[in-house]
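With one protein chain withheld, the remaining protein chains of the complex are depicted in position.
Right after this comes subunit A.
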Amino acid sequence: MRIIVDIFLIFGCFFAFAGTVGIIRMPDSFCRMQSSTNIATLGTLGAVLGGAVYSFWSGNIGTGVKVLVIGMFIVLTNPIAGHAICKAAYKYGIRPDKKFVCDDYGRDIADGK
C-alpha cells in the first residue's frame, strides 16, 4: 500500500518539476502560463491522490475526504485564474519576443476598434 502512495507522490513531483523547469525556460509569459498549468493539474493531483490514499489507508476517512475535496476545488478554480491572467496580459500589451505563428485575437480586436 505504501508503494502506491509513493508512486502517486513521485508522479506528482515529476510533473511539478517539469512545470517548474518549463516556467524558467519558456520564451514568453503566455508559454509560461501553459507550463504552470502542468503543475496545477497533474502535479497537485498526484500529491492529492497520494495523500488521500494514505489517509484512507491509515483510517482517517475525514482527512481523506477533505483532501479529495481540496483537489476538486483546485481543478475547478484554477482555469478561471489562468484565462483571466492570460487575457489581462494580452490586453495590457505584453507581446512575445518571438512572433506568434498566428494571432487571430489581435486581428479581431483591431477590427473591432
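Simple rule for what comes next: contacts are C-beta pairs under 8 Å (C-beta built on N, C-alpha and C of every residue); 3 or more make two chains touch, one makes a residue touch a chain; residues count from 1.
Assume contacts and distances are computed from a predicted model.
Enquirer: Pick, from "ABC transporter permease", "DNA-binding protein", "Multicomponent Na+:H+ antiporter subunit E" or "Aspartate carbamoyltransferase regulatory chain", the protein name that UniProt gives for the chain of this complex that is not shown.
Expert: For the chain not displayed, UniProt's protein name is "Multicomponent Na+:H+ antiporter subunit E".
Enquirer: Against the chain that's been left off, what residues of subunit A make contact? List them.
Expert: 14-15, 18-19, 21-22, 25-28, 30-31, 33-35, 37-38, 41-42, 61-62, 65-66, 69, 75-76, 78-80, 82-83, 86-87, 90, 96, 98, 100-106, 108
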